[in-house]
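The other protein chains are all here in position, but one chain of the complex has been omitted.
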Amino acid sequence: MTTETPVPQARRGGRLLDGKLLVGTAVVGALVVLSLFTGVYDVFGADDGGEMFAITRVPRTVALVLAGAAMAMSGLVMQLLTQNRFVEPTTTGTTEWAGLGLLTVMVLVPGASIGARMLGAVLAAFVGTMVFFLFLRRVTLRSSLVVPIIGIMLGAVVSAVSTFVALQTDMLQNLGVWFAGSFTSVLRGQYELLWIVALAAVAVFVAADRFTVAGLGEEVATNVGLDYGRVVLLGTGLIAVATGVVTVVVGNLPFLGLIVPNVVSMFRGDDLRGNLPWVCLLGVGTVTVCDLIGRVVIMPFEVPVSLILGVVGAAVFVLLLLRQRRHG
Amino acid sequence: MITLSGVRKEYSGEVAIGPVDLRIPRGGVTALVGPNGAGKSTLLTMTGRLLGLDAGVIEIAGHDVARTPSKDLAKVVSVLRQENHFVTRLTVRQLVAFGRFPHSRGRLTAADEEVVSRAIDFLDLGGLENRYLDQLSGGQRQRAYVAMVLSQETEYVLLDEPLNNLDMRHSAQMMRHLRRVAEELERTVVVVLHDINFAGHYADRICAVKDGAVVEFGTPEEIMTGEVLTRVFETPVTVVDGPRGPLAVYY
Partner (left out) sequence: MAETTASRVTGPLPAPPARSSGALPTGRARRRYRTVVAVLGVLAAGFGFGLLAWDNPMPVGSDGFWRIAQMRGTNLVVMAVVAICQAVATVGFQTVTGNRVITPSIMGFEALYVAVQTTAVYFLGVAGVVAVQGLPQFALQLVLMVGFAMLLYGWLLSGRYANLQVMLLIGIVIGGGLASVSTFMQRLLTPSEFDVLAARLFGNVSNADASYLPLAVPLCLGAAVLLWAGSRRLDVVALGRDASTGLGLDHRRETMRVLFLVSVLMAVSTALVGPMTFLGFLVATLAYQFTGAHAHRYVFPVAVLTCFVVLSGAYFVMRNVFYANGVVSIIIELVGGLVFLFVILRKGRL
(Lines give C-alpha, C1' and ligand atoms only; values in the text may rest on other atoms or scores of the structure.)
Protein backbone atom coordinates (compact mmCIF):
# COMPACT_ATOMS: atom_id res chain seq x y z
CA MET A 1 0.00 0.00 0.00
CA THR A 2 1.12 3.55 -0.43
CA THR A 3 3.12 5.33 2.20
CA GLU A 4 1.12 8.52 2.40
CA THR A 5 -1.48 6.99 4.69
CA PRO A 6 -1.89 9.57 7.44
CA VAL A 7 -1.52 8.81 11.12
CA PRO A 8 -4.78 8.96 13.04
CA GLN A 9 -5.63 12.46 14.06
CA ALA A 10 -8.36 14.28 15.88
CA ARG A 11 -11.55 14.45 13.86
CA ARG A 12 -12.74 17.73 12.43
CA GLY A 13 -9.33 18.85 11.36
CA GLY A 14 -10.89 22.06 10.17
CA ARG A 15 -8.72 23.40 7.41
CA LEU A 16 -8.60 21.64 4.09
CA LEU A 17 -4.93 22.18 3.57
CA ASP A 18 -2.66 21.10 6.33
CA GLY A 19 0.85 19.78 6.67
CA LYS A 20 -0.09 16.14 6.35
CA LEU A 21 -1.97 16.71 3.16
CA LEU A 22 1.05 18.47 1.69
CA VAL A 23 3.24 15.51 2.62
CA GLY A 24 0.67 13.15 1.10
CA THR A 25 0.57 15.21 -2.09
CA ALA A 26 4.34 15.17 -2.26
CA VAL A 27 4.47 11.38 -1.88
CA VAL A 28 1.84 10.81 -4.55
CA GLY A 29 3.60 13.36 -6.73
CA ALA A 30 6.84 11.41 -6.38
CA LEU A 31 4.99 8.22 -7.37
CA VAL A 32 3.58 9.94 -10.42
CA VAL A 33 7.05 11.11 -11.47
CA LEU A 34 8.36 7.61 -10.89
CA SER A 35 5.61 6.32 -13.16
CA LEU A 36 6.71 8.74 -15.87
CA PHE A 37 10.20 7.29 -15.91
CA THR A 38 9.39 3.62 -15.55
CA GLY A 39 9.39 1.50 -18.66
CA VAL A 40 11.43 -0.59 -21.03
CA TYR A 41 12.04 2.17 -23.50
CA ASP A 42 15.01 4.36 -22.60
CA VAL A 43 13.50 7.82 -22.93
CA PHE A 44 16.79 9.55 -22.19
CA GLY A 45 19.20 7.56 -24.28
CA ALA A 46 17.24 6.96 -27.47
CA ASP A 47 17.08 9.57 -30.19
CA ASP A 48 13.30 9.75 -30.20
CA GLY A 49 13.17 9.48 -26.41
CA GLY A 50 11.46 12.82 -25.96
CA GLU A 51 8.80 11.98 -28.48
CA MET A 52 8.12 8.54 -27.02
CA PHE A 53 7.90 10.17 -23.64
CA ALA A 54 5.16 12.47 -24.93
CA ILE A 55 3.32 9.71 -26.83
CA THR A 56 3.23 7.00 -24.17
CA ARG A 57 4.52 8.00 -20.74
CA VAL A 58 2.72 11.30 -20.26
CA PRO A 59 -0.68 10.05 -21.44
CA ARG A 60 -0.33 6.95 -19.34
CA THR A 61 0.50 8.87 -16.20
CA VAL A 62 -2.25 11.42 -16.74
CA ALA A 63 -4.68 8.55 -17.26
CA LEU A 64 -3.53 6.98 -14.00
CA VAL A 65 -4.16 10.18 -12.09
CA LEU A 66 -7.54 10.85 -13.66
CA ALA A 67 -8.88 7.29 -13.50
CA GLY A 68 -7.67 6.74 -9.94
CA ALA A 69 -9.22 9.92 -8.65
CA ALA A 70 -12.46 9.42 -10.59
CA MET A 71 -13.10 5.85 -9.49
CA ALA A 72 -12.28 6.59 -5.86
CA MET A 73 -14.68 9.53 -5.92
CA SER A 74 -17.43 7.49 -7.61
CA GLY A 75 -17.17 4.99 -4.82
CA LEU A 76 -17.43 7.75 -2.26
CA VAL A 77 -20.50 9.26 -3.92
CA MET A 78 -22.23 5.89 -4.05
CA GLN A 79 -21.45 5.28 -0.40
CA LEU A 80 -22.80 8.69 0.54
CA LEU A 81 -25.99 8.28 -1.46
CA THR A 82 -26.74 4.81 -0.13
CA GLN A 83 -25.26 5.25 3.34
CA ASN A 84 -23.64 1.88 2.85
CA ARG A 85 -19.91 1.34 3.16
CA PHE A 86 -19.77 -1.64 0.84
CA VAL A 87 -21.18 -0.05 -2.26
CA GLU A 88 -19.11 0.97 -5.27
CA PRO A 89 -19.29 0.50 -9.03
CA THR A 90 -18.04 -3.11 -8.88
CA THR A 91 -20.47 -4.18 -6.16
CA THR A 92 -23.56 -2.63 -7.75
CA GLY A 93 -23.22 -3.83 -11.31
CA THR A 94 -22.41 -0.34 -12.66
CA THR A 95 -19.17 -1.54 -14.25
CA GLU A 96 -20.93 -4.47 -15.88
CA TRP A 97 -23.61 -2.18 -17.26
CA ALA A 98 -20.94 0.09 -18.69
CA GLY A 99 -19.36 -2.94 -20.32
CA LEU A 100 -22.70 -3.99 -21.78
CA GLY A 101 -23.21 -0.49 -23.19
CA LEU A 102 -19.76 -0.54 -24.74
CA LEU A 103 -20.38 -3.96 -26.24
CA THR A 104 -23.76 -2.94 -27.63
CA VAL A 105 -22.23 0.01 -29.47
CA MET A 106 -19.40 -2.17 -30.79
CA VAL A 107 -21.88 -4.71 -32.13
CA LEU A 108 -24.36 -2.26 -33.60
CA VAL A 109 -21.82 0.15 -35.07
CA PRO A 110 -18.63 -1.72 -35.92
CA GLY A 111 -15.72 0.69 -35.91
CA ALA A 112 -17.56 3.26 -33.82
CA SER A 113 -15.53 6.20 -32.63
CA ILE A 114 -14.25 6.24 -29.09
CA GLY A 115 -16.71 9.02 -28.31
CA ALA A 116 -19.67 6.93 -29.42
CA ARG A 117 -18.45 3.97 -27.37
CA MET A 118 -18.16 6.19 -24.33
CA LEU A 119 -21.66 7.49 -24.83
CA GLY A 120 -22.98 3.92 -24.90
CA ALA A 121 -21.05 2.97 -21.78
CA VAL A 122 -22.09 6.10 -19.86
CA LEU A 123 -25.76 5.69 -20.77
CA ALA A 124 -25.80 2.04 -19.78
CA ALA A 125 -23.95 2.79 -16.53
CA PHE A 126 -26.54 5.44 -15.75
CA VAL A 127 -29.43 3.07 -16.36
CA GLY A 128 -27.77 0.34 -14.30
CA THR A 129 -27.01 2.59 -11.35
CA MET A 130 -30.57 3.91 -11.40
CA VAL A 131 -31.91 0.34 -11.38
CA PHE A 132 -29.83 -0.38 -8.32
CA PHE A 133 -30.85 2.77 -6.49
CA LEU A 134 -34.47 2.11 -7.37
CA PHE A 135 -34.17 -1.33 -5.88
CA LEU A 136 -32.55 0.05 -2.72
CA ARG A 137 -35.37 2.53 -2.24
CA ARG A 138 -38.04 -0.10 -2.64
CA VAL A 139 -36.76 -2.62 -0.16
CA THR A 140 -36.18 -2.41 3.53
CA LEU A 141 -32.95 -4.16 4.32
CA ARG A 142 -32.12 -5.86 7.53
CA SER A 143 -28.40 -5.80 6.99
CA SER A 144 -26.13 -3.48 5.08
CA LEU A 145 -24.17 -6.52 3.92
CA VAL A 146 -27.05 -7.77 1.79
CA VAL A 147 -26.72 -4.73 -0.47
CA PRO A 148 -23.35 -5.63 -2.03
CA ILE A 149 -24.40 -9.29 -2.28
CA ILE A 150 -27.44 -8.32 -4.33
CA GLY A 151 -25.37 -5.80 -6.29
CA ILE A 152 -22.78 -8.39 -7.24
CA MET A 153 -25.53 -10.77 -8.33
CA LEU A 154 -27.04 -7.98 -10.38
CA GLY A 155 -23.64 -7.50 -12.00
CA ALA A 156 -23.56 -11.22 -12.74
CA VAL A 157 -26.91 -10.97 -14.53
CA VAL A 158 -25.67 -8.11 -16.69
CA SER A 159 -22.40 -9.81 -17.50
CA ALA A 160 -24.34 -12.96 -18.44
CA VAL A 161 -26.14 -10.82 -21.03
CA SER A 162 -22.82 -9.38 -22.22
CA THR A 163 -21.33 -12.84 -22.47
CA PHE A 164 -24.28 -14.03 -24.50
CA VAL A 165 -24.01 -11.14 -26.93
CA ALA A 166 -20.24 -11.54 -27.16
CA LEU A 167 -20.54 -15.26 -27.78
CA GLN A 168 -23.06 -14.72 -30.57
CA THR A 169 -20.80 -12.14 -32.23
CA ASP A 170 -17.50 -13.94 -31.64
CA MET A 171 -16.12 -11.25 -29.37
CA LEU A 172 -15.75 -13.24 -26.19
CA GLN A 173 -12.00 -12.96 -25.87
CA ASN A 174 -12.09 -9.28 -26.83
CA LEU A 175 -14.65 -8.76 -24.11
CA GLY A 176 -12.17 -10.07 -21.57
CA VAL A 177 -9.51 -7.75 -22.90
CA TRP A 178 -11.77 -4.70 -22.64
CA PHE A 179 -12.89 -5.49 -19.16
CA ALA A 180 -9.43 -6.11 -17.78
CA GLY A 181 -8.35 -2.62 -16.84
CA SER A 182 -4.92 -1.79 -18.15
CA PHE A 183 -3.05 1.37 -18.93
CA THR A 184 -0.86 -0.33 -21.52
CA SER A 185 -2.79 0.91 -24.51
CA VAL A 186 -3.23 4.46 -23.28
CA LEU A 187 -1.50 6.55 -25.94
CA ARG A 188 -1.66 10.08 -27.20
CA GLY A 189 -4.78 10.58 -29.25
CA GLN A 190 -6.78 7.92 -27.41
CA TYR A 191 -7.05 9.09 -23.86
CA GLU A 192 -7.89 12.78 -24.10
CA LEU A 193 -11.59 12.19 -23.44
CA LEU A 194 -10.56 10.99 -20.01
CA TRP A 195 -10.28 14.64 -19.04
CA ILE A 196 -14.09 14.58 -18.83
CA VAL A 197 -13.81 12.71 -15.56
CA ALA A 198 -11.77 15.58 -14.13
CA LEU A 199 -14.92 17.67 -14.48
CA ALA A 200 -16.90 14.97 -12.71
CA ALA A 201 -14.38 14.96 -9.86
CA VAL A 202 -14.68 18.73 -9.47
CA ALA A 203 -18.47 18.42 -9.41
CA VAL A 204 -18.19 15.88 -6.60
CA PHE A 205 -16.11 18.35 -4.59
CA VAL A 206 -18.78 21.00 -5.02
CA ALA A 207 -21.82 18.81 -4.31
CA ALA A 208 -20.43 16.42 -1.69
CA ASP A 209 -22.45 17.77 1.24
CA ARG A 210 -25.66 17.44 -0.70
CA PHE A 211 -24.95 13.76 -1.36
CA THR A 212 -24.55 13.20 2.36
CA VAL A 213 -27.90 14.79 3.11
CA ALA A 214 -29.62 12.91 0.30
CA GLY A 215 -28.16 9.69 1.70
CA LEU A 216 -30.13 10.23 4.88
CA GLY A 217 -33.32 9.71 2.92
CA GLU A 218 -35.92 11.63 0.98
CA GLU A 219 -37.74 12.93 4.07
CA VAL A 220 -34.61 14.33 5.70
CA ALA A 221 -33.45 15.87 2.44
CA THR A 222 -36.79 17.52 1.75
CA ASN A 223 -36.93 18.72 5.34
CA VAL A 224 -33.72 20.69 4.91
CA GLY A 225 -34.91 22.04 1.59
CA LEU A 226 -33.01 19.83 -0.82
CA ASP A 227 -34.49 18.50 -4.05
CA TYR A 228 -33.86 14.83 -3.39
CA GLY A 229 -34.59 13.59 -6.90
CA ARG A 230 -32.25 16.08 -8.46
CA VAL A 231 -29.37 15.27 -6.14
CA VAL A 232 -29.74 11.53 -6.77
CA LEU A 233 -29.86 12.14 -10.52
CA LEU A 234 -26.77 14.32 -10.33
CA GLY A 235 -24.90 11.74 -8.26
CA THR A 236 -25.91 8.90 -10.55
CA GLY A 237 -24.91 10.97 -13.56
CA LEU A 238 -21.46 11.68 -12.14
CA ILE A 239 -20.93 8.03 -11.24
CA ALA A 240 -22.07 6.95 -14.69
CA VAL A 241 -19.80 9.42 -16.46
CA ALA A 242 -16.77 8.44 -14.39
CA THR A 243 -17.38 4.69 -14.66
CA GLY A 244 -18.35 4.76 -18.31
CA VAL A 245 -15.41 6.84 -19.48
CA VAL A 246 -12.87 4.96 -17.38
CA THR A 247 -14.26 1.60 -18.56
CA VAL A 248 -13.87 2.57 -22.21
CA VAL A 249 -10.43 4.14 -21.97
CA VAL A 250 -8.82 1.98 -19.30
CA GLY A 251 -11.13 -0.89 -18.33
CA ASN A 252 -12.40 -2.21 -15.06
CA LEU A 253 -10.66 -1.02 -11.89
CA PRO A 254 -12.21 -3.39 -9.34
CA PHE A 255 -12.69 -2.44 -5.69
CA LEU A 256 -10.86 0.89 -6.02
CA GLY A 257 -13.94 2.92 -5.10
CA LEU A 258 -14.54 0.64 -2.16
CA ILE A 259 -11.18 0.38 -0.47
CA VAL A 260 -10.01 3.98 -0.85
CA PRO A 261 -12.89 5.80 0.93
CA ASN A 262 -13.03 3.10 3.58
CA VAL A 263 -9.31 3.23 4.33
CA VAL A 264 -9.45 7.02 4.49
CA SER A 265 -12.37 7.07 6.91
CA MET A 266 -10.71 4.35 8.97
CA PHE A 267 -7.81 6.70 9.64
CA ARG A 268 -9.56 10.03 9.63
CA GLY A 269 -13.11 9.35 10.76
CA ASP A 270 -16.08 10.47 8.72
CA ASP A 271 -15.24 14.09 8.12
CA LEU A 272 -16.45 14.36 4.55
CA ARG A 273 -14.95 17.69 3.46
CA GLY A 274 -11.60 16.94 5.01
CA ASN A 275 -11.58 13.44 3.54
CA LEU A 276 -12.30 14.41 -0.06
CA PRO A 277 -8.74 15.43 -0.99
CA TRP A 278 -7.43 12.34 0.75
CA VAL A 279 -9.79 10.09 -1.20
CA CYS A 280 -8.54 11.68 -4.39
CA LEU A 281 -4.90 11.35 -3.42
CA LEU A 282 -5.15 7.80 -2.15
CA GLY A 283 -7.09 6.80 -5.28
CA VAL A 284 -4.33 8.20 -7.48
CA GLY A 285 -1.62 6.71 -5.29
CA THR A 286 -3.19 3.25 -5.23
CA VAL A 287 -3.67 3.05 -8.98
CA THR A 288 -0.17 4.39 -9.62
CA VAL A 289 1.43 1.87 -7.29
CA CYS A 290 -0.58 -1.02 -8.74
CA ASP A 291 0.35 0.08 -12.25
CA LEU A 292 4.03 0.34 -11.30
CA ILE A 293 3.93 -3.14 -9.78
CA GLY A 294 2.21 -4.43 -12.90
CA ARG A 295 4.91 -2.90 -15.08
CA VAL A 296 7.92 -4.19 -13.22
CA VAL A 297 7.07 -7.67 -11.90
CA ILE A 298 7.47 -9.50 -15.18
CA MET A 299 9.39 -6.92 -17.21
CA PRO A 300 9.40 -6.48 -20.16
CA PHE A 301 5.82 -7.76 -20.08
CA GLU A 302 3.00 -6.17 -18.13
CA VAL A 303 0.41 -7.45 -15.73
CA PRO A 304 -2.83 -5.47 -16.14
CA VAL A 305 -3.57 -3.20 -13.25
CA SER A 306 -7.03 -4.77 -12.82
CA LEU A 307 -5.43 -8.09 -11.86
CA ILE A 308 -3.35 -6.46 -9.14
CA LEU A 309 -6.27 -4.33 -7.98
CA GLY A 310 -8.56 -7.35 -8.07
CA VAL A 311 -6.28 -9.39 -5.85
CA VAL A 312 -5.13 -6.57 -3.54
CA GLY A 313 -8.62 -5.07 -3.46
CA ALA A 314 -10.22 -8.39 -2.60
CA ALA A 315 -7.74 -8.83 0.24
CA VAL A 316 -8.36 -5.33 1.62
CA PHE A 317 -12.12 -5.81 1.25
CA VAL A 318 -11.93 -9.03 3.26
CA LEU A 319 -9.93 -7.22 5.97
CA LEU A 320 -12.51 -4.44 6.08
CA LEU A 321 -15.28 -7.01 6.44
CA LEU A 322 -13.49 -8.77 9.27
CA ARG A 323 -13.02 -5.44 10.99
CA GLN A 324 -16.67 -4.56 10.60
CA ARG A 325 -17.58 -7.98 11.97
CA ARG A 326 -15.67 -7.28 15.16
CA HIS A 327 -17.28 -3.92 15.61
CA GLY A 328 -20.71 -5.33 15.05
CA MET B 1 -36.89 -21.38 40.23
CA ILE B 2 -34.50 -19.38 38.06
CA THR B 3 -31.13 -18.69 39.65
CA LEU B 4 -28.48 -16.38 38.29
CA SER B 5 -25.16 -16.41 40.13
CA GLY B 6 -22.21 -14.23 39.28
CA VAL B 7 -23.49 -13.70 35.73
CA ARG B 8 -21.38 -11.41 33.60
CA LYS B 9 -21.47 -10.31 29.98
CA GLU B 10 -18.77 -8.14 28.46
CA TYR B 11 -18.94 -5.98 25.41
CA SER B 12 -15.64 -5.01 23.76
CA GLY B 13 -13.57 -4.90 26.93
CA GLU B 14 -15.88 -2.99 29.23
CA VAL B 15 -18.10 -4.84 31.63
CA ALA B 16 -21.61 -4.23 30.45
CA ILE B 17 -23.59 -6.59 32.64
CA GLY B 18 -22.99 -7.97 36.06
CA PRO B 19 -21.99 -9.57 38.17
CA VAL B 20 -25.67 -10.37 38.69
CA ASP B 21 -27.08 -12.63 41.40
CA LEU B 22 -30.80 -13.18 41.28
CA ARG B 23 -33.40 -15.77 42.30
CA ILE B 24 -36.76 -15.72 40.62
CA PRO B 25 -39.15 -18.12 42.41
CA ARG B 26 -41.59 -20.40 40.65
CA GLY B 27 -45.03 -19.19 39.64
CA GLY B 28 -46.53 -15.82 38.98
CA VAL B 29 -45.44 -12.97 36.74
CA THR B 30 -42.05 -11.37 37.29
CA ALA B 31 -41.39 -8.08 35.52
CA LEU B 32 -37.92 -6.81 34.64
CA VAL B 33 -37.93 -3.02 34.58
CA GLY B 34 -35.29 -0.34 34.32
CA PRO B 35 -33.95 2.47 32.17
CA ASN B 36 -33.00 1.96 28.51
CA GLY B 37 -29.73 0.12 28.09
CA ALA B 38 -29.73 -1.16 31.67
CA GLY B 39 -29.40 -4.75 30.51
CA LYS B 40 -32.91 -6.14 31.08
CA SER B 41 -33.18 -7.74 27.67
CA THR B 42 -29.61 -9.01 27.85
CA LEU B 43 -30.35 -10.76 31.15
CA LEU B 44 -33.51 -12.26 29.72
CA THR B 45 -31.88 -13.48 26.51
CA MET B 46 -28.99 -14.96 28.48
CA THR B 47 -31.47 -16.77 30.70
CA GLY B 48 -33.15 -18.10 27.58
CA ARG B 49 -29.66 -19.23 26.34
CA LEU B 50 -29.98 -17.13 23.20
CA LEU B 51 -26.86 -15.28 24.30
CA GLY B 52 -23.82 -16.85 25.92
CA LEU B 53 -22.46 -15.66 29.25
CA ASP B 54 -18.86 -14.64 29.87
CA ALA B 55 -18.91 -15.77 33.50
CA GLY B 56 -21.33 -17.16 36.06
CA VAL B 57 -24.08 -19.76 36.02
CA ILE B 58 -27.76 -19.55 35.17
CA GLU B 59 -30.00 -22.39 36.32
CA ILE B 60 -33.63 -22.91 35.45
CA ALA B 61 -35.38 -25.51 37.62
CA GLY B 62 -31.97 -26.98 38.34
CA HIS B 63 -30.82 -27.10 34.69
CA ASP B 64 -27.63 -25.19 33.96
CA VAL B 65 -28.58 -23.37 30.74
CA ALA B 66 -25.01 -23.47 29.40
CA ARG B 67 -24.64 -27.24 29.90
CA THR B 68 -28.10 -28.69 29.40
CA PRO B 69 -28.67 -29.80 25.80
CA SER B 70 -30.67 -27.14 24.04
CA LYS B 71 -33.44 -29.51 23.06
CA ASP B 72 -34.00 -30.65 26.64
CA LEU B 73 -34.04 -27.06 27.80
CA ALA B 74 -36.69 -26.27 25.19
CA LYS B 75 -39.11 -28.40 27.22
CA VAL B 76 -38.37 -26.39 30.37
CA VAL B 77 -38.17 -22.83 29.14
CA SER B 78 -39.50 -20.94 26.15
CA VAL B 79 -38.33 -17.53 25.10
CA LEU B 80 -39.68 -14.88 22.76
CA ARG B 81 -37.66 -11.95 21.49
CA GLN B 82 -39.22 -8.72 20.37
CA GLU B 83 -37.98 -8.82 16.79
CA ASN B 84 -39.19 -11.75 14.71
CA HIS B 85 -38.50 -11.61 11.01
CA PHE B 86 -38.39 -14.50 8.63
CA VAL B 87 -39.02 -15.08 4.97
CA THR B 88 -41.41 -18.01 5.14
CA ARG B 89 -45.08 -17.17 4.87
CA LEU B 90 -46.94 -18.94 7.66
CA THR B 91 -50.47 -19.05 8.94
CA VAL B 92 -51.11 -18.39 12.62
CA ARG B 93 -51.70 -22.05 13.24
CA GLN B 94 -48.56 -23.14 11.43
CA LEU B 95 -46.55 -20.70 13.54
CA VAL B 96 -48.11 -21.85 16.79
CA ALA B 97 -47.49 -25.46 15.80
CA PHE B 98 -43.74 -24.77 15.74
CA GLY B 99 -44.01 -24.53 19.52
CA ARG B 100 -44.51 -28.31 19.49
CA PHE B 101 -41.16 -28.88 17.79
CA PRO B 102 -39.26 -29.71 21.02
CA HIS B 103 -41.80 -32.44 21.73
CA SER B 104 -42.63 -33.81 18.31
CA ARG B 105 -39.52 -32.87 16.25
CA GLY B 106 -41.91 -31.59 13.62
CA ARG B 107 -44.16 -34.66 13.32
CA LEU B 108 -47.37 -33.48 14.87
CA THR B 109 -49.56 -36.01 16.65
CA ALA B 110 -53.24 -35.57 17.41
CA ALA B 111 -52.22 -34.66 20.96
CA ASP B 112 -49.94 -31.97 19.61
CA GLU B 113 -52.72 -30.55 17.47
CA GLU B 114 -54.87 -30.47 20.58
CA VAL B 115 -52.26 -28.43 22.47
CA VAL B 116 -51.92 -26.07 19.52
CA SER B 117 -55.69 -25.56 19.42
CA ARG B 118 -55.77 -24.81 23.12
CA ALA B 119 -52.96 -22.25 22.86
CA ILE B 120 -54.73 -20.55 19.97
CA ASP B 121 -58.05 -20.46 21.78
CA PHE B 122 -56.39 -19.27 24.98
CA LEU B 123 -55.22 -16.13 23.18
CA ASP B 124 -58.53 -15.67 21.33
CA LEU B 125 -57.01 -16.40 17.95
CA GLY B 126 -59.48 -19.11 16.96
CA GLY B 127 -61.06 -17.07 14.19
CA LEU B 128 -57.71 -16.09 12.78
CA GLU B 129 -55.88 -19.38 12.84
CA ASN B 130 -55.78 -19.87 9.07
CA ARG B 131 -54.86 -16.28 8.31
CA TYR B 132 -51.31 -15.53 7.23
CA LEU B 133 -49.14 -13.58 9.67
CA ASP B 134 -48.61 -10.77 7.20
CA GLN B 135 -52.38 -10.25 7.07
CA LEU B 136 -52.62 -9.54 10.81
CA SER B 137 -52.37 -6.36 12.85
CA GLY B 138 -49.40 -5.86 15.16
CA GLY B 139 -51.36 -6.83 18.25
CA GLN B 140 -52.72 -10.01 16.66
CA ARG B 141 -49.31 -11.02 15.42
CA GLN B 142 -47.79 -10.48 18.86
CA ARG B 143 -50.50 -12.73 20.32
CA ALA B 144 -49.69 -15.38 17.74
CA TYR B 145 -46.04 -15.39 18.83
CA VAL B 146 -47.08 -15.69 22.47
CA ALA B 147 -49.38 -18.56 21.51
CA MET B 148 -46.38 -20.26 19.94
CA VAL B 149 -44.32 -20.14 23.14
CA LEU B 150 -47.38 -21.27 25.12
CA SER B 151 -47.83 -24.31 22.93
CA GLN B 152 -44.27 -25.21 23.81
CA GLU B 153 -45.81 -26.11 27.21
CA THR B 154 -42.83 -25.10 29.28
CA GLU B 155 -42.89 -24.38 32.96
CA TYR B 156 -40.98 -21.12 32.38
CA VAL B 157 -41.93 -18.51 29.78
CA LEU B 158 -39.59 -15.59 29.03
CA LEU B 159 -40.87 -12.63 27.01
CA ASP B 160 -38.79 -9.69 25.84
CA GLU B 161 -40.93 -6.52 25.69
CA PRO B 162 -44.14 -8.14 24.46
CA LEU B 163 -45.91 -4.77 24.67
CA ASN B 164 -43.56 -3.15 22.19
CA ASN B 165 -45.54 -1.37 19.46
CA LEU B 166 -48.89 -2.25 21.02
CA ASP B 167 -51.51 0.38 21.74
CA MET B 168 -53.25 0.79 25.11
CA ARG B 169 -56.01 -1.67 24.42
CA HIS B 170 -53.74 -4.39 23.10
CA SER B 171 -51.18 -3.83 25.84
CA ALA B 172 -53.78 -4.28 28.58
CA GLN B 173 -55.20 -7.30 26.76
CA MET B 174 -51.76 -8.88 26.46
CA MET B 175 -51.04 -8.35 30.15
CA ARG B 176 -54.38 -9.94 31.10
CA HIS B 177 -53.47 -12.92 28.92
CA LEU B 178 -50.11 -13.21 30.65
CA ARG B 179 -51.77 -13.10 34.08
CA ARG B 180 -54.06 -15.92 33.02
CA VAL B 181 -51.05 -17.85 31.76
CA ALA B 182 -49.55 -17.60 35.23
CA GLU B 183 -52.77 -18.27 37.13
CA GLU B 184 -54.74 -20.74 35.03
CA LEU B 185 -51.86 -22.56 33.37
CA GLU B 186 -49.59 -22.24 36.40
CA ARG B 187 -46.58 -21.17 34.40
CA THR B 188 -43.75 -18.93 35.58
CA VAL B 189 -43.74 -15.83 33.39
CA VAL B 190 -40.74 -13.49 33.23
CA VAL B 191 -41.32 -10.43 31.14
CA VAL B 192 -39.35 -7.32 30.26
CA LEU B 193 -41.64 -4.29 30.51
CA HIS B 194 -41.10 -0.70 29.62
CA ASP B 195 -44.01 0.84 31.50
CA ILE B 196 -43.59 0.69 35.26
CA ASN B 197 -47.34 1.02 35.78
CA PHE B 198 -48.05 -2.16 33.83
CA ALA B 199 -45.48 -3.89 36.00
CA GLY B 200 -46.98 -2.46 39.18
CA HIS B 201 -50.46 -3.60 38.28
CA TYR B 202 -49.97 -6.99 36.63
CA ALA B 203 -46.75 -8.40 38.06
CA ASP B 204 -46.32 -10.40 41.26
CA ARG B 205 -42.67 -9.44 41.55
CA ILE B 206 -40.65 -6.61 40.09
CA CYS B 207 -36.96 -6.78 39.41
CA ALA B 208 -35.33 -3.41 38.78
CA VAL B 209 -32.17 -3.41 36.67
CA LYS B 210 -29.82 -0.46 36.35
CA ASP B 211 -26.35 -0.20 34.80
CA GLY B 212 -26.11 -3.93 34.33
CA ALA B 213 -26.93 -4.84 37.91
CA VAL B 214 -30.07 -5.83 39.79
CA VAL B 215 -30.76 -2.95 42.16
CA GLU B 216 -34.17 -3.90 43.54
CA PHE B 217 -36.22 -7.05 43.74
CA GLY B 218 -39.54 -7.30 45.53
CA THR B 219 -43.31 -7.15 45.38
CA PRO B 220 -45.04 -4.25 43.60
CA GLU B 221 -45.85 -2.81 47.03
CA GLU B 222 -42.16 -2.68 47.88
CA ILE B 223 -41.01 -1.32 44.53
CA MET B 224 -43.83 1.07 43.73
CA THR B 225 -42.65 3.87 45.96
CA GLY B 226 -41.47 7.26 44.85
CA GLU B 227 -38.17 6.84 46.60
CA VAL B 228 -37.25 3.50 44.96
CA LEU B 229 -38.41 4.42 41.48
CA THR B 230 -36.67 7.79 41.56
CA ARG B 231 -33.45 6.00 42.38
CA VAL B 232 -33.89 3.34 39.69
CA PHE B 233 -34.96 5.57 36.84
CA GLU B 234 -32.93 8.61 37.86
CA THR B 235 -35.84 10.93 37.29
CA PRO B 236 -38.28 12.31 39.88
CA VAL B 237 -41.13 9.82 40.34
CA THR B 238 -44.12 10.25 42.63
CA VAL B 239 -46.35 7.33 43.44
CA VAL B 240 -50.01 8.20 44.00
CA ASP B 241 -52.96 6.02 44.93
CA GLY B 242 -54.92 5.40 41.80
CA PRO B 243 -58.36 3.81 41.48
CA ARG B 244 -56.72 0.40 40.88
CA GLY B 245 -53.62 0.55 42.98
CA PRO B 246 -50.46 2.66 43.07
CA LEU B 247 -49.64 4.79 40.05
CA ALA B 248 -46.20 6.10 39.23
CA VAL B 249 -46.27 9.66 37.93
CA TYR B 250 -43.07 10.80 36.29
CA TYR B 251 -44.12 13.86 34.31
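As written, the chain order gives the labels A and B, with residue 1 at the start of each chain.
As a convention for this text, contacts are C-beta pairs under 8 Å (C-beta built on N, C-alpha and C of every residue); 3 or more make two chains touch, one makes a residue touch a chain.
None of the values given here were measured: they were computed from a predicted structure.
Trainee: Of B:Gly106, B:Gly127 or B:Pro243, which residue touches the hidden chain?
Mentor: B:Gly106
Trainee: Of B:Ile2, B:Leu22, B:Ile60 or B:Leu80, which sits in contact with the chain we cannot see?
Mentor: For the chain that is not drawn, the touching residue is B:Leu80.
Trainee: When the complex is taken as a whole, what residues of chain A touch the one chain not shown?
Mentor: Chain A touches the chain not shown through residues 86, 90, 131, 134-135, 138-143, 145-146, 148-150, 152-154, 156-158, 160-161, 163-164, 167, 172-173, 176-177, 179-180, 254, 303-304, 306-307, 309-311, 313-315, 317-318, 321-322, 324-326.
Trainee: Going by the touch rule given at the top, which residues of chain B touch the chain that is not shown?
Mentor: Counting only chain B, the missing chain is touched by 45, 48-50, 70-75, 78-81, 84-91, 93-94, 96-99, 101-113, 116-117, 129-130, 149, 152.
By definition in this document, only the chains that are shown with their structure count from here on.
Trainee: So what's the Cα centroid distance for chain A and chain B, whole Å?
Mentor: Roughly 51 Å separates the two chain centres.
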